[in-house]
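Let me begin by presenting the structure, written as structure tokens, before commenting on it.
Here's a slice of the assembly, chains where they normally sit.
Lettered A and B in written order, each chain numbered from 1.
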């Protein structure tokens, strides 16, 4: 609604003989919204209804006729009625013969019916050309010319001319048509608006489980242990201290998990000696949700940053600092300065800040509009080089944080090591393997494999082929 | 300029007989920029000028002729002259008969003339087909192939074939044509480049007034009151302390204002028993600028976050903490630890951080490129579920901040309650109403109404209709 408002847009004054007439079956919300939008874009609209009377809500300029009368006015008919009522159309089979029927329907649940609505329609009205379209565009987006929702209209159908005409309408309405092939694609297209972040499901579940595990681990070490051993009430730590332990560990682990499938794939290619064999399904899926895993890791890193910056205004921290100062003042002991501590503390902060900074850069380049203006080489440079730099900085941040306490037996509580040790497992594994993989001798073989060379190729042909063709 | 540079782009070598010739009247900046761009995209250009001589600044390869000679070379003529000089064209009426005239002009002020420039042109040259286009594209954007400015060219005109040909040119130049209907839309299209954030006007004014009111309120309580009662100079609070009170209150109030029209609309629909009656104008307008209100609230929340994080490096805070420590050290009194205070303080910080985090997520999903890749269900999930979660967290943050002081008579100064109390009014109202609305009995009725059911429908027809059609 930033640019155009349906109320102020003048109805078009195109002489009637030049306008294309499109018929819409159904005068529900969606039919009316689509009709209004099409009238604004210069189409002439005829509504088909079981009860042809002019509703006050219909866009002015539109006619309402019975189904069969309306169908005769146009060779494109948009079917804006519920699937349950498609059987009404069987009576019109003769009138609809050879016409283009546009199925815009959606279901309430995924896989609600054995076949897609569009295929069901094709069975009911065998003589017509069925095209699936518009179901991904909401009535609200049509009315408001919304910039806020997707403008991509997925289109499929068996008749390419019919599909072409529908795609022309889609384009005329200012939307982007995407041809998805034959009507078999309809069930996928119908599922699409029902999806709720499908690529985010695994990453979100994984990080939720990770967080719960880490939270319980930290509660045992930092709340239950001191209560059992020293009868101290440290429950308040669950509000800030423990989240600020869980979040960084989750962030670093997830960042490691983003780069782990890459090194596994490289090892697999080295072992197989070819890139022409499919990866196992789990690895494929893992690689496809690396972006989502990375963004969740960035979210945790962001939370860690704020939870850390908030430390000095916490009541507990102020109380502890003040009391330690008072104790020293009373005993008249100054605190000696340790340059080593200053170095370690400042380095640890610096690595953390720089790692966070590059992590945010990575996040920004994964915004669709930013990644769209970079070329393939730039995109890979950022995601690979900058990504590994981030991983190295964040791992170093954690290692220095541990500092001298690292693996010290004093930090064990009930044989549980400090939580930050857990954060280091995956990132360090990835970095060590990656370091081995970029050793010149191994890197050379890997590069050759990725350019199409095969170690165990039966003849020279495929090798030759790999070199001849792009 | 990231990808293409006008200087390095080779002129096209297409044999002349295959090129389409387009005529441009006027050799000003805009005419020249458009001509250069069109030559680069494979058109052959003839300039029409009152003083046909070859300027050094004209793109090489373009011809300059008199108006009437140039007009005969092409049936598409781009009119790149000021409206004030359109009367020159009346002399050419015969030559221009049947030609397509493209009006690219803009005005200096909104509603400067009674009719749009394009309509004025249509009156002057009655035999020609007038198409409005290109006025939203700046000369600079044309020259630089800029990715930084809008690439949307709004097109309107009465003759659909003429419009189609102009839209083909727009597309060939790498721009996105948007058909806006008949020439009546021209005045709106001409106003468009003159608009300055029209949807932001009301939200900005509203938040400016809110901020001024809150600032004055806080100055009275925190600066004038202590000065009058205790003769203390607290003016320095106006730099950080008071802004850090005004910003969070403004943020939370605006966030409440974002969700208030939604619950008002729901109440109205419940009261009326139908969704088929228009909301009052003010409610419609309010709902349309919710995104802008939310983003301003996010801005205030961001400022509040930084102003808060900066607290421990403030001179005043360091001075106060040091003096309290010194006083205690001198009197040799340690500060007793209060677990309740630690809990309240940490919870308040934690809720604030999490609320801020989800608020930023909401902000990111409102970026056009992000909202473009999510479907309608995902977009609503984020804006509604995540939005209410943010509102709940931020309200809880404010409530716990108040803590025990909440409504305590000691915090009244001149009968004025603490400022944060003001922040709670709208959010709490919204949350209470929303809680009532999602009670099963009320929610069921509301859902039925939103699916098209009407309580007081005269017959069964519209009810049936509401169920049959989408």
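As a convention for this text, contacts are C-beta pairs under 8 Å (C-beta built on N, C-alpha and C of every residue); 3 or more make two chains touch, one makes a residue touch a chain.
These numbers were taken from a predicted model, which means no experiment stands behind them.
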Full count of same-sequence chains in the assembly - 2 placed in this view: 3
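Going forward, only the chains that are shown with their structure count from here on.
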Chain centre separation in whole Å, for chain B relative to chain A (CA means): 24
Touch list for chain A against partner chain B, complex: 1-4, 8-14, 18-19, 26-31, 40-42, 49-51, 57, 80-82, 85, 104-106, 136, 138, 140-141, 144, 147-152, 172, 174, 192-197, 233, 235-237, 239-241, 243, 299, 302-303, 306-307, 309-310, 312-316, 318-319, 322-323, 325-327, 329-330, 367-370, 372-373
Complex contacts: residues of chain B adjacent to chain A: 2, 147, 158-161, 178-185, 188, 192, 198-199, 276, 288, 291, 305, 308-309, 311-312, 321, 324-326, 328-329, 332-335, 337, 339, 341-343, 345-347, 349-350, 353-354, 356-357, 360-361, 366-379, 381, 452, 461, 465-470
